[in-house]
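One protein chain is absent from this view; the other protein chains keep their places.
Chain naming follows the written order as A and B, and within any one chain the residues start at number 1.
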Amino acid sequence: MSKWILRGLATGVKTTRYPRRHDGTPGISPGLPETGTELVFPEAAGAAAAVCPAGALEAEGGRLGADPRRCIHCMRCAWGSHAVPWNGGYEWARWAAESSSAKLAGAFGRSVHLRIVDAGGCDACLSEVTQLNNPYYNMHRLGFFVTPSPRHADVLLVVGPVTTHMRRPLLEAYGAMPGPRRVIAVGSCALTGGLFGPSFTASGGVAEVLPVDVEVPGCPPPPLAILHALLLLTGRGGEAEQVPEPGKGAAR
Amino acid sequence: MTEPASHAMHDQALQREAAGRWGAAVRISHPADGALEISPNPEVLSEVCGWLFHERGYALATVVAQERAQAWRLLYLFWGGPPAWVRVRIEMPLDRTSLPTIADRVHAADWHEREIEDLFGLSFVGHPRLGDFVLHEEWAEGTNPMRRSFDASRPPAAGSAGEPRWRPGRVVHAAGAFMMPVGPVFSGAAQASHFLLETIGEEVLRTIPRLFYKYRGVEKLAEGRTVDRAVLIAERFTGTSAVAHAWAFCRAVETIAGVTVPRRAELLRAAFAEFERFRHHLAAIAGIVHSTGMTVASSQADLLVEEALRSAGAAVGHRYLFGQVVPGGMYRDWRKDQLDELCRTVESLARRLDTLSRMFRFSSSFLDRLEQVGIVGRGQAEDFGLVGPVARGSGVEADLRTMLPYGSYRELLRVEGHVEQEGDGYARLRVLIAEAQESARLIRKAVARLEPGPVRVEIPAVPGEAIGWCEAPRGATFHWVRLDGDGRVARYRLTTPSFTNWHGFHLAAERFAFQDFPIIMATFGLSTAEGDR
Partner (left out) sequence: MNLAAGFFLAFVLLGLFGAALSAMVPDRRVPATLAWTASLASVTLLVASGLVLAHGVGFELPLMHLPVLGALGIGMDRLSALFLLVTGLVFAPASMSSAGYLGRYLGRYSLRLYGVLFHLLLVTTALTLAGSDLVTFLFNWRLMSVLCLLLVGFEHGETEHVDAGFLLLSMTEAGVLTAALGVLFLGGLGASGLDFASLRAVAPGVGSTARWAIFLLTFFGFSMKAGLIPGSSWLPRAHPVAPAPVSMILSGAILNLGVYGIVRVNLDLLPVRWVGQGLIVLIAGSLTAIIGILYATIEPDMKRMLAHSSIENMGLVAVGLGAGMVFLASHMPVLAAMGFVVAFYHMTNHSLYKSLLFLGAGGVDMRLGTRDMDRMGGLLRRMPYTGLFFLVGALSIAALPPLNGFVSEWLTLQTLLQSTALASTGVKVAFALCGALLALTVALALTCFVKAFGMSFLGMPRSEGVERVRELPRSMLWPMGLLAAGCLALGLGPTFVIPALDTVVAPLAHGSVTEELVPPFFTLGTSGDARYSGRFVRDFHRIGAQVGRGVIPGRGLVVLHPGGPRNPVVFAMSTAYTAVVLLLLLGSLYLVVRWSTRRRKVRRAAVWAGGLHHLSPDMTYTATGFSNPVRVVFEGIFRPAISEDTRESARGYFRTALTRRQMEPFALDRLFLRPVVGCARWAAARAARPHQSGRVNSYTAAVLLTLLIVLVIAGITM
């Protein structure tokens, strides 16, 4: 046993400084297409938008609008003749337009218990959620915990497009949570249904089933984006913004 | 003796034996793709399949049901050989909806038949357990979504009137026996699935898994899409083995189109697929360590996983390698320095994994939880047709890279397989560790052999059907694709290692102490996204 402890000590501190400092380690995020790109050949805007298989790009005059909620990171717009620049940030979480809930600020905001529901995800989002527990991200240090019972949960974190079969379990889990409760939808499937919804087996996103408060785009969103959502929900989201970061702000 | 000649001889031997046994009840043909096709009368279907499976050593790849314009066509695809592929083909008029089961002889076909029964409404006479499989109680009775007449764009069926109630089939009869429900929503971050543990307290006698909570109808959704859109579905229905499934899909499409993928693309595909296997196995090992409750060790393993994800993100741009493999080759090329950086990271991770695995071997509290837990015997693994590390932990090799070599595994890359005999949790862990090391070696080898050249060829829109296969991280996957005239997908049959192995999961989850359940789950390392499709 002691050799494990020694090994743990020898490993040193690996944890990211985020949210106190911006984390620019390569490979922590796949990035998103920049919105409002001005095209060299404005008449090709339609063709450029058609490259996107998820319908995330839209031609607005000579510019190309990008909807991060729809982006599935296929990167087909990042290469080729009509390449769109991509940014490397990760602070992508936004309050849902329909949400009327308040932040979980104050006493509740420092110890938030999560319940995670896989509503039909492809496992990549779930894997990124799991990474929040690894020493690099260690969400416990910020007061976020995964609870074994929905009775103790404050936040429902949903991944996946909500399949027909997961609809009721999801509602059961939400119903079993005491108030105040919030819902975070993680990943493009959970936001828009992604490649799988709306269809005969999946809805067009969690919002069709539950009132969503915070949305995290990405396919899958990197761990720091999910962490950003939690910070946003608890009113601690702005802290890292003091530090300038490259290419911030994929606005909706 | 040349290779084709030997093939022909084996073909003839099979043919003679089949003809001798069943005479006019079977018709044998040789389609252009080199497979042997047997069309038996329905009465001898089960016997023919049983003969192939048990006596000739063939494994069942998949069962493809097709609702063609004039008739039902069912293909039972067996691999092994030589000849490598044998197709058993049944045609019957559209108004007939029942045919004999083969699950009584070939147990590996059990779930295929149940799935077809649910999705197509064909019933298999003699199958003891049909119904309530893919489609749960939310679906109205008689809904068959894979039928051509079913409209796949329709929103999900609204909750049916009344309270639908699912009655699980209980097996254990004993005084005070009850079922412990687990899932579909778990306490941690776990995939949606549901288990009923039949127990009389303490010891769990039997497990009833209930899957398909994540059924997204991938096969149906792909229909009517062009191949470069459909490949997105193939790689995204299970995000943790995207490269392998995209590759298998692309191979089917490339076979139909009759194109040869450039050598550089094949090597890149192999490098990425091996990297994916390496990362997947690291995560699986971390999952096993986590399930035994070793905190420091699980943190150490987690570090490796995250570093592997980061190195993929840094070198390729996507942490899960989405969007790389497309029909005809690779989506784009990569510079040598990027790939070398990836190799260096892999090398250092492999070294650290080696240190960890040596430390595991001396942590008795860890081994105690894994040894003699969740045992699957060799005979069981063969009868259920298990694949991947699960099968290799039970002494069955079943590695498509060596047994049905494809891409650069045909000559450029030689895979050293690793097989353990005990069939318990520790054997599966050892297989995972050995395979991760082997993958690390293969990545470096593949990158070293890269030569400049194109990475993509154009795919012409050609109708046809073909099977593509790949050894995904969890085991063999088979993608059977039929394209129509304008190059769109007409039928997509997707058999995944998780689907195959979930079928045998209950073998390991029998007579165990309740606290071992997470360990058995972790050592099987299955994905419901991959299994449910």
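Following the convention adopted for this analysis, contacts are C-beta pairs under 8 Å (C-beta built on N, C-alpha and C of every residue); 3 or more make two chains touch, one makes a residue touch a chain.
The structure displayed is predicted, hence computed values, not measured ones.
In the complete complex, the hidden chain is touched by one of B:A32, B:A69 or B:A175, namely B:A175.
Contact with the omitted chain, checked across B:G34, B:G57, B:G131 or B:G201, is made by B:G201. If you put the hidden chain back, the residue from B:P128, B:G142 or B:P452 that touches it is B:P128. The chain that is not drawn here is touched, among residues A:P30, A:P53, A:G121 or A:P150, by A:P150. Annotation for chain A: contacts to the undisplayed chain at residues 117, 149-151, 168-170, 172-173, 175-176, 178-179. Interface with the hidden chain, as seen from chain B, comprises residues 103-105, 107, 110, 128-129, 163, 165-166, 170-186, 194, 196, 199-203, 205-206, 380, 383-384.
Note that only the chains that are shown with their structure count from here on.
With centres defined as mean CA coordinates, chain B is found 29 Å away from chain A. Of all residues in chain B, only 136, 138-139, 145, 150-157, 159, 184-185, 187-192, 212-218, 220-221, 229, 232-233, 236-240, 242, 283, 294, 296-297, 299-300, 302-303, 305-306, 309-315, 317-320, 322-323, 331-332, 359, 362-363, 365, 527, 529-530 touch chain A in the complex they form.
Within the complex formed with chain B, the residues of chain A that make contact are 1, 3-5, 7-8, 11, 14, 25-31, 53, 72-76, 78-79, 115-131, 133-137, 146-150, 160-161, 163-170, 172-173, 194-196, 198-203, 219-220, 222.
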